[in-house]
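First up is the structure itself, then whatever we jot down about it.
Apart from one protein chain that is not included, each protein chain of the complex appears where it belongs.
Up next, chain A:
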Amino acid sequence: MELFDNLLMGLSTALQLNNLLFCLIGVVIGTAIGVLPGIGPIPTVALLLPFTFGLSPDSAMIMLAGIFYGAQYGGSTTAILVNVPGETSSVVTCIDGHEMAKQGRAGTALAIAAIASFFAGTMATIVIAVLSVPLSVLALKFTAVEYFSLLVLGLIAAVVLAHGSVAKSLAMVLLGLLLGLVGIDVSSGVARMTFGIAALSDGLDFVPIAMGLFGLGEIIANLERPAERRVVSQSIRSLIPSREDLRAAFPAMVRGTALGSVLGVLPGGGAALPPFSSYALEKKLARDPSRFGKGAIEGVAGPEAANNAGAQTSFIPLLTLGIPANALMALMIGALMMQGIQPGPQIMTEQPKLVWGVIASMWVGNLMLLVINLPLVGLWVSMLKIPYRLLFPAIVLFCCIGTYGIANSLFNVWLMMGCAMIGYFFIEIGVEPAPLLLGLVLGPQLEENFRRTMLIADGDFTVFLSRPISAVILGIVAILLLAMLSPEILKTRKEALAE
């Protein structure tokens, strides 16, 4: 069986001693930033990117992936014990998880969250492995025409399915595309929008932009709000859930995993949408919905499973087609490009060791997370006692050093400073910066494929519609955009995302 061969190959990559080590580093860092509110996985991954240069591509990707799904585990610990979501994806876990903690069942809630996450992680790994093969076969039929259409679909779908105003997000994608155009034009060798600055001729690095917009902008906005951090020092009595707890939680876990796996693949879904949907579903299915909000174990198990499954399956578009589903995956694409690997539909056939190694490492990483999170939960809770007034200067410093480290250039530090200001401006006017990052990372590929297509087709725009695969993809784009114009769908979308 091809699938087993692939998984075995992946496991043999993931189980190499150095890859195990990097996986462990990734999930430990991920858990740490997950536990700490105010630092998300995006700035962390951006921060660590410069230091993955020296690693082999598989070690680098395994570590960065570990940070992402590790953060989903860590986020729930804070949600349950302190009632503050460590990550946006664990907002829902606060509701019933913290209620359980108040009733003295913190240990059970933590255990169920971890078990649900592990179960979902395992299932999602299998889903990725199964889906990857047919998708990569399809991907082989792709030429510049289809790839351009696919990139358009990726960008549009990410905008439509993510939260925030669709029109504003589209404008942000364009802004990102524009930033991606800065630098020397590959086909003519002419400098574009470099304003005579030598450091700009290779184009804008996305790391300072990501760190400025997401890391520093966020810190400035956080500092404006009055600090409100109640550390509930709960004694965690028993971590082992009772048989009834498990029986109540298991169906929710399965449903959460299924829901999360589906929603995770969709661009823009990422980690935020699945837990909300799962919570709504559990509440609807429950015999006694009034228990929710008062410590219902299903309200922890379902969303936790959904959020982990979603976090992992959001790798599918990236690993098979080279299309990022959200801003974090855009950073991953950046990481690949820094390693000299051109992301795209050919990635699975050209880099099977890398792709399957990352897939297999997710399961290994989930196993590690179970161990790291349950017995060592006390350690993570004590991390919450670090006050924010000490935390944020450290983050600022590490952002400065990390940005400098990408190209040993001070220009990037200045660029990050500018982006911090713009990032703060975006927060102030209520615009999501994530689409900008997608546009920035995909921009150069979009232009290259567009120009190549136009060259082949002799400037005939109908080529996008006369090729069947491309026509279908663009058809989906059109439907998505038209659907956004219909007031009814707009209303449901608002409700679904606001819940």
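By definition in this document, a residue touches a chain if its C-beta (ideal position, glycine included) is under 8 Å from a C-beta of that chain, and two chains touch if they have at least 3 such contacts; residues count from 1.
The criterion applied here is as follows: contacts and distances are computed from a predicted model.
Undergrad: Can you pick, from "Xanthine dehydrogenase family protein molybdopterin-binding subunit", "Tripartite tricarboxylate transporter TctB family protein", "4-phosphopantetheinyl transferase family protein" or "PadR family transcriptional regulator", the UniProt name of the chain not shown?
TA: Matching "Xanthine dehydrogenase family protein molybdopterin-binding subunit", "Tripartite tricarboxylate transporter TctB family protein", "4-phosphopantetheinyl transferase family protein" or "PadR family transcriptional regulator" to the record, the invisible chain is "Tripartite tricarboxylate transporter TctB family protein".
Undergrad: Sort through A:L24, A:I359 or A:C400 and give me the one touching the missing partner chain.
TA: A:C400
Undergrad: Of A:L138, A:A199, A:I220 or A:A286, which sits in contact with the chain we cannot see?
TA: In the complete complex, the chain left out is touched by residue A:I220.
Undergrad: So which of A:L174, A:M337 or A:M484 would be touching the chain we can't see?
TA: Of the candidates A:L174, A:M337 or A:M484, A:L174 is in touch with the missing chain.
Undergrad: Touching the left-out chain: which of A:L15, A:M454, A:A471 or A:M484?
TA: Here the residue in touch with the unshown chain is A:M454.
Undergrad: Go through chain A and note every residue touching the omitted chain.
TA: Against the missing chain, chain A presents residues 51, 54, 167-168, 170-171, 174-175, 177-178, 181, 185, 187-188, 190, 192-193, 195, 216, 219-220, 223-224, 227, 387-390, 392-394, 396-401, 404-405, 408, 410, 413-414, 416-417, 420-421, 424-425, 428-431, 447, 450-451, 454-455, 457-461.
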